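The complex is shown incomplete by one protein chain, all other protein chains being positioned as in the whole.
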Amino acid sequence: MVKLIGLVPLFPLIGFLINGFFGKKMSKGLSGAIASIAILASFIVSLLVFFDLLEHPDTTSHVVSIFSWINSDTLHIPFEFLVDHLSSLFLLIITGIGFLIHIYSIGYMHEDEGFSRFFTYLNLFVFFMLLLVLGNNYLIMFVGWEGVGLCSYLLIGFWFKNTAYNNAAKKAFIMNRIGDLGFLLGIILIFVTYGSISYGDVFGVARGANESTATAIALLLFIGAMGKSAQLPLYTWLPDAMAGPTPVSALIHAATMVTAGIYMVVRSNVFYIMSPAASEVVAVVGVATALFAATIGLFQNDIKKILAYSTVSQLGLMFMGLGAGAYSSSVFHVMTHAFFKALLFLGAGSVIHAMGGEQDIRRMGGLKKALPVTFMTMFLGTLAISGVFGFSGFFSKDEILAHTYEYSPVIWFFGSVTSLLTAFYMFRLMFLTFWGGFRGTHEQEHHLHESPKSMTFPLVVLAILSVVGGLIGLPEFWGAKNWIGEFLEPVATQPLNMLGHDQEIILMSIASVGAIVVIYFAYMVYRKNNVLPLEKESDMKPFQKLVYNKYYVDEVYDFLIRKPLDFISDILSRYVDKKMVDGVVNGVGTAVDGLSSVVRLLQTGNISFYILSMVVGIIAILFYTFIK
Amino acid sequence: MKGLFIISGLGILAMLAEIFKFKKILYPLVLVGILAAYAMTFVDWNPPTDHLSRLDELTASFSNMIRFDQVALAFSGVILVTAFFWFILASHYFENETNITDHFALVLFALVGALMLTSFSNMTTLFLGVEILSIPMYVLAASRKKDIASNEAGFKYLIMGSFASGFLLFGIALVYGATGTFDLGGISHYISNSHGDVPAFFYAGVIMMLIALCFKVSAAPFHFWAPDVYEGSPTVITALMSTVVKTAAFAALMRLFNVGFHHIGDVWGQIMAVVIGLSLVISNITAASQQSVKRMLAYSSISHAAFMLMGVLANKNGFDSISSILYYSLAYSVGSIASFTVLYNVSKDNNGHIEAFNGLSKRNPFLAVCMVVALLSLAGIPVTAGFFAKYFIFTTLIGTPYKWLLGVAVVTSAIGAYYYFKVLIAMYFKPAISTEPVKVEMSHTVLLIITTLFTLAIGIVPGYIIGIFK
Partner (left out) sequence: MLGYTITQWLFGILSFLAIMFALMVVFTRNPINSVLYLVLTFFCIAGHYLLLNAQFLAVVHIVVYAGAIMVLFLFVIMLMNLNQDTEPQKTVISKVVAAIAGGLLLFVMVGALRGSEQLQIKQYGHSDIGLVKNLGNVLFHDFLFPFEIASVLLLAAMVGAIMIGKKEIK
């Protein structure tokens, strides 16, 4: 069965090609169906592979060679896929949730003129994402990594008529390039150190290198992860990326692409185990991002922005777990997060759909009657993300926090605060959106309707998963089996939790009680007292204003990085290029005709300058070589 | 060797066409001739040599003046393929201009020079090759006689080019003075036998040749002519300059420095490293603010030159540097041909201002897609050939003292991605200036399909090119 793994990325690729070439000529139904069926087929193959792995617990990884890729004197890189417990789990998440979101998109994008283009990009994205997790060496991962970045760029700017959206797309791309640079340097360093970039070769001998090299590699890879998974200081693109259609936000910017950084760190865990220093950096950056983004989430009014900051914050929690060495717990959280965050985004999409494009929660309210299915499913998702006892988010978050407590109580404390803040702003969103009276325009109220079946079906499925998804990782002290921990054992050995059972129960109780208290508080503020977010910025208190404006991080970046760069480019363009070079060209066009006058012009101005600059260069070179 | 003769013969044939009145069939004849010359590179393909500097009597011809070894043949192949593509691109150029046969002859003679540069093994053939390549290019740059910008381009190119040729000659003379030979193998032999006891003016000669060739490949600070000349020349001639001429100049640079001056790599290496760093920074930063796509491509060609120079700088034994430069030049040439074809079709009159690309995805989606692939390749995004081109260059540079250049290269190519994406954004995300679809003729469509598929194909399986010398 494992041999068929090549089919998994092949189906989306075929879907991409068909939609790319013939999409315009096909009906919307057909084009959507082809794209969805391609992903479904991948999902089925992934499931078969997954069960195959389960049935043969003795062989934990399979390398499937597709073709010989690069052969040169010093470099031999085969195109190989690695099927093991980690990659098969990610395959299921990508294709499973990917399929549901494809179905949802058929309903959501129905009115859009770029329907087939949308599915083309979406299939291409899934293809690259699958490459990313399936590759057996860092180069294939990098190809996938860049590919998903490209698709994300295309999809954020999908509604390209809006300049703001284009800027968002550009921002995402540039931020990611900064991260990619770190990743690429990391790969190069791995190649220099170990002479290979295949996982098998590298991890086998990784321990041979000294700790400082491991630290360098780990940090460079982490810079890559910072970009893709939106961590401080490279996170600002993700909230802006919400410019894309909502299904894109759900698939790419919540469930799959942004978790690529987590996948990469887990895959390379050997470097992080070797380097406690790098792990510490990961943990600190993670928790800082988590807390930072959660506070911003408190005062946002755009329903998708709130979810975006929440995603940044949840990713921060995952990195915090990774830093603490809780690899399988973090993967567990990736999975549950994929369920409930995709659900919340799709739910938000359904709300936006019903509101005719309105995204501001100040204009909503009382929607639960009009959108019963959306309301119920989103409510379950909110319970899950808030970590209410028994829901999937509870178990995964609890596991991460338990490991973190052991690693450092200080980090645990901030992590716990983050998760309480999460409960608060998520319930704020729920209360303002679904309860109370309607605050939108009259037309909007008239227009309110539940979304079509194709959109509610994925919501229901994801809601079920959000509720029961935690069962695969029950805490051990319950006497139950932590299935996912054992399943990932061969890929990432996670230190055993040394906390006593009573300690663990105390931590768990703190979290549960805390969540309930915070939810009650949110209830008091937004339901009982009907407090509404302020309309005008000037009414806000200074701190509130600071947070509302996202700590002005964008403005600071703009000032520190973009302005100086623009300035340099502008100077070069204005003086070196425009004055010296263009000056002649323009002058020639207007002032002269006839070769002789060109000659005259050339002699007075520029060519002597060119030659002068060459001579100066020559002088410098000769001086450097012979006189010094 | 046979290829060189075929192309020379074609050049003369082109001139006869005027007299014997077979101008009509000249164009197909030239295409067939180039393909035949290309086929000859396969015929001549010989058993591998271990190392370039080992004298291989099998391939030496004419008292070792010229040597078509595998490396020479491989680069000739790249040049001939590019030239073939270019002739398809330039079909209109040969229809619209007067004196068609002269244009044909000049381009073919330039090709002769290019092939000599891939295969010289003597300083005299090097110099002749450089001149045979350059002189027709000066004239072609000025070939749109009514256009003042074109005249200016040709004139500037001539003056600056002569200046560089002077340095090349001066360098050759000094090197001859020290070594007493023009022969590449002889020079290499002289260096390894002298054990560092060589006169200072020998090094001066080497440096001057380096400067002259840096000019020819338009590396900073000797690049000033390139943007003007590229912008002023007719678009198709610019395409020729940035592909065939550049590849040939690199083949020459590589042969001279990695064979002749291989053993004194530390003398010229540092200078070359600084030249590369400068070129990368200047070209990428200036390109970012360009409004003309043609000029932007000129700056981008400076940056690509810097990348290829890195391969020369690595100066590795064995075939690692050579195959990485080969791959890079192929990827870059094909990508450039494709982007120039699109540029040619999109802006026939306004000299490549970026606004002409606005909304191209609506006006002609096919052109837009081809441009995307070409630009992604030039920017070095994976799955396209350009990514591996950069990747191989990087891997050859590892293990040399010039690793710091990798940092510069990675940062500047990130900036590079920005200006390539500016075109992309214009094509996909900006409203079109007119709704009228852009028409592309059949031959250009076929050319674009071939180059696009080629870019993707060698990006997906680079092994065939990179392992060619095995």
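Should a chain be cited, it is by its letter among A and B, assigned in written order, with residues numbered from 1 in that chain.
Basically, a residue touches a chain if its C-beta (ideal position, glycine included) is under 8 Å from a C-beta of that chain, and two chains touch if they have at least 3 such contacts.
Quick caveat: nothing in here was measured; it's all calculated off a predicted structure.
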item	value
Of B:89, B:135 or B:354, the one touching the omitted chain in the full complex	B:135
Touch list for chain B against the chain that is not drawn	8, 11-12, 15, 61-63, 65-66, 98-99, 102-103, 105-106, 109-110, 112-113, 116, 122, 124-125, 128, 131-132, 135-136, 138-139, 142-143, 145-146, 154, 177, 180-181, 199-201, 203-204, 207
Where the missing chain touches chain A, by residue	596, 600, 603-604, 608, 612, 615-616, 618-619, 622-623, 625-627
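Heads up, the rule we're going with is that only the chains that are shown with their structure count from here on.
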item	value
Intercentroid distance (Cα basis), chain B paired with chain A, Å	40
Interface residues, chain B side, partner chain A - complex	148-149, 151-152, 155-156, 159-160, 163, 167, 200, 203-204, 207-208, 211, 215, 221-222, 224-225, 227-228, 231-232, 267, 270-271, 282, 285-286, 288-290, 318-320, 323, 376, 381-383, 387-388, 391-392, 394-395, 398-399, 406-407, 410-411, 414, 417-418, 421, 425, 428-431, 461-463, 466-467, 470
Interfacial residue positions of chain A with respect to chain B in the complex	67-75, 139, 142-143, 146-147, 150, 157, 160-161, 166, 169-170, 173-174, 177-178, 180-181, 184-185, 188, 191-192, 568-570, 572-573, 576-577, 581, 584-585, 588-589, 592-593, 595, 598-599, 602, 607, 609-611, 613-614, 616-618, 621-622, 624-626
